[in-house]
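Entry: chain A
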Amino acid sequence: MAEQKSEFEPKIVVYACNWCTYAATDLAGTSRMSYPPNVRIIRVMCSGRVDPQLVLQAFADGADGVIVAGCHPPADCHYIEGNYKAYRRFELFRKLLGAMGIEQERFRLEWISAAEASRWVQVVNEMVAQLKKLGPLKPNMEVRE
Partner candidate 1 sequence: MSSVLIIGGGVAGIQAALDLAEQGIEVYLVDKAPSVGGKMAYLDKTFPTLDCALCILAPKMAALLRYPNIKLIMNSEVQDVSGRAGNFKVKILKKPTYVDWSKCNGCAVCTEKCPVKDVPNEYNMGLSNRRAIYIMFPQAVPKRAIIDAEHCMRLNPPPKAKEKAKGPLCGVCQRVCPTKAIDYEQKPEIIELNVASLIIATGMELYDPRNMPELGYGKHQNVYTNLEFERLVSATGPTNGEIVRKSDGKHPKKIAWIQCVGSRDIRFNHYCSAYCCMAATKQAILAKEHLSDVQCTIYYMDIRAFGKGFNEFLERAKKEFGINYIRGKVVRIDEIPETKNLKIIYEDTAESYLKMDEYDMVVLSVAITPNSKLPVPVELTEDGFIKMKDPYLDPVSTSAEGIFVVGAVAGAKDIPDSVTEASAAAARAALIAKRFSCPTEVVK
Partner candidate 2 sequence: MNGGSEFISVNPDVNRTVITLGGKSLLECYQCGSCTAVCPLSEALDVSFRRAIRYTQLGVEEKILGDISPWSCNLHGDCTDSCPRGASPSEILAAIRRYQSIKYDWTGIAKWWNNSSLMAKLFVYSALLALSLLIFFGYYWQKILSYASTGKLVVFSELLIPVAVAFFVSLVFLASNGYRAYKFMSKDKKAKIGFIKSLRVIASFFMKLETEAMGVPHKRERILEHALILIGIGLFILLGALYLIYPKFFDYEVISRALIYSASLTLLIGVGSPLIKRLGSSEKTHWYYKRFTHSVDWMSLLTLFPIAVMALLLFIFYDLSMILYAYIAFALLLSFLIPFLLLEFAFGKHTHWLYKVIAYYIGARAGYFRGE
């Protein structure tokens, strides 16, 4: 890793639901909040759209942390129950991470409503601090094409 000698900067991939979390990231911008530039945000229509394989691919490609974020249960989801599906999948997924040698703290499932810009900034700060403690992800599985 080139930047080894300079202080370790984790890279975090974020899958944000369009109606709530993505809107919160926008609001963090319009309200000029500041947070570390380690996150890369990918927009999906609903947190239910995020396929666990995608998250695994991100880890395989070198992500140090992944966040999946959607609307607050019980009633904020624009598609009524997409967030429940994500909740169901990623609670199971979190348990599998350990088996693959990836610390569970590298993955977070969050509910952030469109007005909770400060919550989004807090999640990013917490994640970056945690990953700096954990250090870079040490891949112990080769990736088949």
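The rule is simple: a contact is a pair of C-beta atoms (placed from the backbone, for glycine too) under 8 Å apart; a residue touches a chain by one contact, two chains touch by 3 or more; residues count from 1.
How were these candidates chosen? In short, all candidates are chains of the complex that A comes from, given by their letters.
Quantities reported herein were computed from a predicted structural model and do not represent experimental measurements.
Looking at 1 or 2, the chain of this complex that touches chain A is the one numbered 1.
Chain contact summary for the complex, chain A toward candidate 1: residues 19-20, 23, 27, 30-31, 75-76, 113-118.
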